[in-house]
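Reading through the structure tokens given below for one structure.
Missing here: one protein chain of the complex. Every other protein chain is in place.
Right, chain A next:
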Amino acid sequence: MTLALTTALGAALAGQSLAPLAAGPIRSAFVAVFVLVGTFFLLIGTVGLLRLPDVYNRMHATSKATTLGAASMFLANVAYFGVLGEGLTALVGIVFLFLTAPTGAHMISRSAQKMGVEFADGATWPGGQSRPDEPADADPEPSDD
């Protein structure tokens, strides 16, 4: 990855970024590897979404695998378009994806636990109790206005 970034940065600094990019062998190889890895992770994430037993397990599979898959697609675009220009937008997209995907998954799982969605196959909370009434980070005095 460092080599591709260095190559792209060197090409951009040399003023070649204004001309149409000819995908050299090294750049093509990096794009191919990133696209393959991204496709693999997207496939794994969806298989987990379809096969796992309850909503928490499905979230466990999808929130990590599809994030890595989309981030790998972003990296393929960085390798193809160069670090400057559209590649910089793609790097911003990676940062945004890694910030928002865990936040969204946490909010969905918290709302699922508040709705009373049960675990599959008799899985229990640690400590032996069947189900706590409130999440651990809930407000002690919920303000219903």
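The rule is simple: contacts are C-beta pairs under 8 Å (C-beta built on N, C-alpha and C of every residue); 3 or more make two chains touch, one makes a residue touch a chain; residues count from 1.
As a working rule, contacts and distances are computed from a predicted model.
Entry comment: the absent subunit's protein name, as recorded by UniProt, is "Monovalent cation/H+ antiporter complex subunit F", drawn from "Monovalent cation/H+ antiporter complex subunit F", "ATP-binding cassette domain-containing protein", "Oligopeptide/dipeptide ABC transporter ATPase" or "Phosphate transport system permease protein". The chain not displayed touches chain A at residues 17-18, 20-23, 28, 31-32, 35-36, 38-39, 42-43, 45-46, 49-50, 55, 58-59, 62-63, 66-67, 69-70, 73-74, 76-77, 80-81, 85-86, 89-90, 92-93, 96-97, 100-101, 103-105, 107-112, 114-115, 117, 145.
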